[in-house]
Each structure stands twice: as structure tokens, then as C-alpha cells.
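Here the complex is missing one protein chain, while the rest keep their positions.
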Amino acid sequence: MEILNAKNLSFTYPDEDTPALSNVTFSVSEGEFVAVCGATGSGKSTLLSLLKREVAPMGKMTGEIFYRSTPTSSMSPRDLAFRIGYVTQRPEQQIVTDKVWHELSFALENMGLPSDEIRRRVAEVACFFGIEDLFDRRTDELSGGQKQLLNLAAVVATYPDILLLDEPTAQLDPIAASDFITMLKKLNSELSMTIIIADHRLEEIIPASDSLLVLGSGHIIAFGKTRAIASSLRSNPHMLTCMPAAVRIYSELANDDDEDKIECPLTVREGRDYILRCFRQDIKMRKMPEYTHKKSEALSFRNVYLRYSRDSEDVLRALSLTVYESELFCIVGGNGSGKTTALLAASGLRKFYAGNIKIFGRDIRSYKNGSLYSGCLVMLPQDVDTLFLCSTVEKELRDAGTDADSLPFKFPKAILDRHPYNISGGEKQLLGLAKLLATHPRLLLLDEPTKGLDAWYKTKIGNVLRSLTASGITVVIVTHDIEFAAAYADRCALFFRGSVVSSDTPQRFFAENSFYTTSAARMVRGIYDGAITADDVIALCRANGQRNENKQSALTGVT
Amino acid sequence: MIVIKNSRLRRVLRIVIPFVIAPLFVIAGTYLFEPKRQAFVALAIAILACVLFIAGFEHKKTGSRRLIITSIFVALSVIGRFIPFFKPTTALTIIAGVYLGGEAGFLTGAFSALISNFYFGQGPWTPFQMLAWGMIGFFAGVFSKFFIKSRFALIIYGVIAGCVFSVIMDVWTVLWYSGTFSKELFLAAVVAALPHTALYSVSNVIFLFLIARPMGEKLTRIKTKYGV
Partner (left out) sequence: MKGNETFERNNPASVFVYYICVVAPVMFTMNPVIITLSLVGSVFSSFIGQERIGVRFHIYMLILFAIMTAANPIFYHNGETVLFVMNDNPITLEATIYGTVSAAAVISVLYRSRSFTLYMTSDRLLYLFSILSSKAALILTMALRYAPLYARHARRVADAQRAAGLYKERNMIDDIVGGGRVFSATATWALEYGIVTAASMEARGYGVGRRTRYSPYAFKHADIVLTATSLLLLAVIITAGAGGSFDFTFYPRIVAPPATVLTSAAYTAYGILSFLPAILTVIEVVRWKYLMQKI
């Protein structure tokens, strides 16, 4: 049964000529899991916020939205507010109250329910989400993942039929994001809640979804069953960038007659099946030029120990690590493994109590009076907003003593007049980088530069960083994004409990790991060696060629 | 809970009680009441004034955005009180009053006193601090037209606010300690508090000078962007 449908929906923001959405028509049936994808600025957020009238932006809207065939414009605010739930990114700011129990009951209080009913629903939801032990906690003590689960729970407490989620996992680490998506699947399969989600973490969402809505500059490019849409994207290479590795590999390799015979794989397992069935394994490895680092050291840790207070545990334990000049070095590892702390120690913001850190061969403690930060080292924080305080992007650049023309990379000039909080996450990262590069650093430390970015901006940031290392700047990145590390790093290190457990070039590093590795590497594990990105796999498959004798069996399709 | 049906009466009472009757009571109390009871009377009035003001807030239509901006100001001025020596609390209260109206100014002042006292210690002085800061914010709202036009007037108001706050708290200290108002003790308290008073006024001036305009710009942007 149809639960939500939009007819000829168009929307234009005030002071803008081109519409953000034009003629969007689609319908969602009850219990459907819909993934919305598209590049930054394709109108995903606008579409989701229009579907939730309370958060709809100001501007000119035409067309109509129907909820169970009633136009939403004729529904009472009360019905509308509690039938359709809405969660966005920024877990921290969506929380209204200071205690978990109060947050869970907030929406129910707004509904005007009696105390007994609220008590029952709060208990029910807390059990379903498994957050009973957080019940009395202060909301600001929760981790990002717990906060976002709380936001979801608080919305679900009103028993909505539809959940709209606008990049809910953008600010979460992979484990927390995975938990969140698992919870969405549970809500969908156990309570048949209709879910419409726009997110960049498509590797997990696409396999879970029933249908896929692809948006491009305000238009619907494609809408239909996930697998059908995924395989049809072959004709649209631009949209492929954001798809899961299996879809990308299939789309590059399948030819037109395969399209009807072999279903598009969505998960790692299906992708592996597809490669095993369809491709030969004669050539195990691609010949790659061996990476050699320079002799001179840019940053080195020797047996560094750090703890935040006397009674707490060591965050860094005997950390030893060397980064050579003009390297792009990625530090990966789980939450609380000390990655960010290592960066803070290297930038002189946290004091270590034993060992030593050298910056370009000089002890970090011998840099006095901020001389460390002028022409030597800078750090891009995880929350890049902390760098901004002016009213326009142009003033921001001037504040740092630079302008759009004198930067080592191409700065998007269209955003110069915008407020730094009104630009996209990717543009914010570029602005942050621009401010940092004004001091002409030789060593650039970045904390999670790809957090919440879409695939296109990741590529852009990656290319900017590569061009910086080519010009002799050393770049050290702390990231959860192993796909990014695999694609761009010269060398990678894995942090575990405050020290480095392994470090190597990405080819060897990710090919050796079984769990902590890219989905492409997991897909071809034991089939090909040293293939860690979708591009590597595609190249190897092409080199090997299709397996003719087995093609018949592949025709029966992949399950 | 406290509901006065006639809205005009309510409005009149809400202005008259805290700003006319309460100070009159305190002054008259010094001469009319028996010693020791004045402190109690003053305290009762301070609590009453705060309660009336806050209860009155309930009956106004206030959008969630305005509520949030007010609570942002409260939170900012609470953390401002933890900055050693130069504290932007009063300056923020004044800015809230000027740009968001007297009511928001009162709530910013009163609530930042209340919340920060969870760290600095609650006590019978809390209602006085709430009232003193609240009034500073309220009057900033009353004269907001002046202050938006002239930065000089705003800074002068900051100096006065610093002194008035100190004096109100000194009056309370004396009343509480000796039960009655005594000129000698009051002078002693004023002299003892002089460095504080000076610091208050100076930091008000510094912060109003530094942040009044940028904060105003930020608020205006937010107000137009989100239609508050």
C-alpha cells in the first residue's frame, strides 16, 4: 500500500534562480526501505526536509505530497508531526534535553500523553534499543554513536510510520554507523517502518534497501528496485563513484549481454561470487612500482607515553612511529586507539610524559613561543568548524592572510561570498586546508578529513593532498576511512591500544589484513594478491579475462 | 501554577512588583521594620519577583527558535562566568536584552546566575543575583533602541550595570549578616568589594566593546536566516 508519494515536487530557495528540486515524482509503499543517493547539492537534503513539513526550508514549493493519499497540506500539524519521524546528521545538536530519560520522553510530552503512557513507551523503546543502562545518564556524556541512537529512539517513541533520515551516520565512526544501520534494518523488518534514508555510507545501506532513488541536480535520474537501478547505472559513470565496490566492479566489467543474464552484485559476498564465476585467475598480481620513502624524517615518535590525568590509563603506550618527508601517511585504527591523541601530541597540544617526539629531526619541546606553528607544522582538527569565525569565506581566507588565487590548489570561487557555515562539508574541508596552508607548513596533520564527505569530495580532497605531497609537504592523516587510505596513502599504520601494531604500504598492509581492510580486498582475498581498491580489482579482472567455460553456470544468476 | 486571569493586571504586576515594590520594600524596610526581619522581607521579595517574572513567561507565545537562542545565551554566559577575572556574563546578559528583548534579557541573567551557582554554590544570595542580573538584562531590553544606536550609551550602561550589581549584592550581604541596614557595614562592604566592582565594570566595558557588535551581527543573521 502506498504510504507516501510526491507529485511534481519543485522547490526553489529564496534568492536563487535555479530550482533545488524540479518535477520530482515518486511513491513509496508501506514498509519499504528506500536509499536516496546523489552528489552533494543534488537536492537530497532538500527533498527529505520537504517531506517533513516542520523542518521544510523557506522558499517556493510547487507540487503536492500525499501521506496515505491525503495531501499533507490538509493534515493537522499534530498528525503530521508524529506520523513522520526525522533524524539528520549532527547527533550532538539534535538532542534537546540534558538527560537520556527526558530526551526519550520529550516527543511524548509534546504529544500530550499522560504520564503512565509515557512511562510505558519510554521503557518499551529503551528495551528495544538496548539503552536501559544509559537511562539516567547525562546526554553529553554519551558517545556520538549512542547520541544518534538516542535521537532515533526518541523519534521512534512516537510510533511513526515513516522515518526520514538525512545523512544520519555522517558524523559517526564506522562501528557506530554500522550499529545505527543495523537498528534501522531492525525497525524496518520487525516493525515494518517505512525508511527513507540519504547517506554516503552506501556500502551497507544499498544491500539493505528495497529501492534506490538517484538524484542529480534536482532531478530524479533513476528510481526503482535497488538491484535493477544499480545495474542500470553502468551508463552513468558519474553516479557510479558513490556505489559499493561490488557494483562498481560489475559495472566496469559487465558487457551489454551480461546485463540481462547476471544480476548486479551488491555485497562483498555477491561480488566475490561474481568474480569467481566469471573471471580467470591466471594473473595473481599486478606489477606495481615499489614505493621508496625519502631518507629524511619529518615526524618521529620514540617510545611516547601519554595519559590525560594522573589516575587515568595510558592513551599512548610506547608509541614509536616514523613519517618521512613528503609522504602521505595514514593512521587507521578503532575508536579510542589513541590516533587523535597521537596527532595532538605531535602538534604540541597535549604533553606526553615519557619518550620523545621529533619534528624534522628537532625535539618538539625545543620549538618555543609558537615557532612550531609558523612555517613548520599545522593541524586540521576533526571539527573543522572550530577554525571559522568570520562572516564570509573570503574574510576567512583574509583572516589567515591568504586569498583564493594564491593557494596551491584550485579553490571553488563560487563560495567566496557565502557564510562558512553555509557551505558543504567538503567545501569546509577545503576552506580549512586553505587557512592552514597560509602559514606555509612543511608538515600537515589532518584529523578525519573525509568524515561525512561524499565520494566525489573524497576524490577531490585526496587529489589536493597528493598534489601537496608532490610539492614536498608531508601529510599525516588520522582516519577511519580505510577506503580513502587504501586509495591515497603512501604508507599506512594500524593503531591498537596506544601503539602501532603494523605499518606498511597500503598494498601490503590491506592485503594482509582480513577484517580491517577494504571491501575490494575482502572480495578478492585468496583470488588475487595486492588488490585493495575497486580499480585494482577491475584491472586484474580485465588482465585475466572472462572465464568462458564457466560462463554458462554464471548465467543462472547470482544469489 | 501562578495564574492571574486579567492579562493587563498581570502585565502591570509583572513590571511593578520587581521593579518598583521590591526596591521600595528594601529601602523602606531598613527604616520601618524591626531589625533582622528586613533580610527576610528582602529575600521573600526577591524570590517573589523572580517567580512572577518566570511564571509570566509561560503565558507568552514564544517560538522554539527564540527559546533556543535564549538558552544559548544562558549557556554562553554560564561558561563565561568560569573565565578568571574578566567575565562576559553581564555583557552577554545586556546583549541578550538589547537584541532579543527585555524578557530574554531577564531570563538570561537570572538563569545564568542560577545555573552557575550550582558550581559556585547556591544559597539565599541566589535569588538576589538572579534578580540583579535579570534586571540588568531587562532594562537593557527596555532601552534597546538607544543602545543599538549608540555604542557609547551601551558601554556607559555596562559600567552602571557593574556598579549596580555590586551595590545590590552589598546591600544583601549587609542585610543578611546584621539583619538590618547599617551605613557603616554597607560602606565597609562597598570598600571591600571595590576591586570586584571595578573588575566587573571594566570587563563589562571590554566585552561590550569587543563582542556587542559581532554578536549583534550574528544574531541578526540567525534571525533573518531562520525567521525568528
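Observations, loosely collected:
Going in written order, the chains are labelled A and B, and every chain counts its residues from 1.
Quick note on the criterion: a residue touches a chain if its C-beta (ideal position, glycine included) is under 8 Å from a C-beta of that chain, and two chains touch if they have at least 3 such contacts.
Just so you know, these numbers come straight off a predicted model, no measurement behind them.
Touch with the chain omitted from the figure is made, among A:P14, A:P289 or A:G370, by A:G370.
Of the options A:I262, A:L387 or A:L430, the residue whose C-beta touches the omitted chain is A:L387. Along chain B, the points of touch with the absent chain fall at residues 1-2, 35-37, 39-40, 43, 51, 54-55, 57-58, 62-65, 67-72, 74-76, 78-80, 82-83, 86, 88, 107, 111-112, 114-115, 117-118, 121-124, 176-179, 182, 184-185, 188, 206, 210-211, 214-215, 218-219, 222, 225-226. Along chain A, the points of touch with the absent chain fall at residues 52, 54-55, 77-78, 81-82, 85-86, 88, 90, 92-99, 101-102, 105-115, 118-119, 122, 138-140, 151, 154-155, 158, 344, 347-349, 369-370, 373-374, 377-381, 383, 385-389, 399-400, 421, 435-436, 439, 441, 445.
Just so we're on the same page, only the chains that are shown with their structure count from here on.
Our note on geometry: chain A versus chain B, Cα centroid distance of 45 Å, whole angstroms. If you check the complex, the residues on chain A that touch chain B are 58, 391, 419. By the touch criterion stated above, chain B contacts chain A in their complex at residues 217, 221, 227.
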